[in-house]
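Worksheet: one structure, shown below.
A single protein chain has been omitted from the complex, and every remaining protein chain is retained in its original position.
Right, chain A next:
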Amino acid sequence: MAAFIAWVLVLAIAAYACAGGTDYGAGFWDLLAGGAERGRRPRWLIDHAMAPVWEANNVWLIFVLVIMWTGFPTMFQAVFSAMWLPLALAAVGLVLRGAGFALRKPTRRLAQRRIYGAVFAISSLLTPFFLGTVLGGIAAGRVKVGTTASADAWANGTSVLVGLLAVAATAFLGAVFLCSDALRYGADDLVDYFRLRALIAFAAVVVLALIGLPVTRNDAGYVRDGLTGGPGLLLIILAAVCGLATVLLLWRRSYGGSRYTSVASVALTVGAWGFAQRPYVLPTSLTVAEAAGAAHTLRWLVIVTAIAIVLVGPALVLLYRLATMGELEELTDADTRAAGVPGDNL
């Protein structure tokens, strides 16, 4: 049962990496879109593509936390004690990001939109970085039960590398999704714009992964071995194939399947990490079985999860379907009958 919950946790992390990651990536490209004039169109697209889904995408993170503390309370305690600073910074980043995005939309004054936009974009970069460093630190075996908060746990080669990888992967996902969004919204010029960026981001992922090979040799031996052999390696190869397929699809300008392959490559990478870390939740010090909470709770966690999938699944499918069919559009001033006030520049 504990192993099953551990896989549910890995799946939730994968879902957050893909759904939330796409949004972070959109924020990343928002940051690099340039000044108000030059970045106007990409930002418009990012706003429209993200708006209906970003809240739902964000909730995956709450599941990750809930499954951690309900299923593996000791692990939760250890991680939040040892990784205090990056997690605190990620939390602050989450507030700034959500607030920046939510408040930018109804704001009309250019100066204010700039501030909210910058806050949103910068925290879109920092939040996945810090969450990545936490995963890196865990993979490197720097979190043990009783480890107190220290820079050593997360300011090391592996952590920083995983943080950067997280940023690059989100940028990749974001750009791939924005390609098809641009197509859907009829913004043909933006299709090529994001196509180029998706390719660059993929190159960055590859470079970082290659740098990772020597960096992790001494630092994260256990997980590294898991990723370079056995089922971990198999999933990594599949992830690489999916990544390459995405590049190929983008190259040939067939955008239909590229979203699925890009998501698959990220999800498979997370899955590979799950395999590589077996049987530990905290590599080489705490196994899944040792960390598991009460059996009765785990059983109920499965039941609640199953019921929830039945309830939430169809709604989520409906949301994504409506979103991709372009049925979801935000209210305009005409719908709520609003008028401009003096001083609004947009």
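Heads up, the rule we're going with is that a residue touches a chain if its C-beta (ideal position, glycine included) is under 8 Å from a C-beta of that chain, and two chains touch if they have at least 3 such contacts; residues count from 1.
Here, contacts and distances are computed from a predicted model.
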Ask   = Absent chain per UniProt: "Molybdopterin oxidoreductase", "Putative nucleoside-diphosphate-sugar epimerase", "Carbohydrate ABC transporter permease" or "Cytochrome ubiquinol oxidase subunit I"?
value = "Cytochrome ubiquinol oxidase subunit I"
Query = Among A:Ala3, A:Leu32, A:Val95 or A:Ala155, which residue is in touch with the absent chain?
reply = A:Val95
Remark   = Out of A:Met1, A:Leu85 or A:Ala118, the sole contact with the unshown chain comes from A:Leu85
Ask   = At which residues does chain A meet the chain that is not included here?
value = 40-41, 43-44, 47-48, 51-53, 55-56, 58-59, 61-63, 65-67, 69-71, 73-74, 76-81, 84-85, 87-88, 90-92, 94-99, 101-103, 105-108, 116, 148-149, 185-186, 293-298, 300-301, 304-305, 307-308, 311-312, 315-316, 318-319, 322-323, 326-341, 346
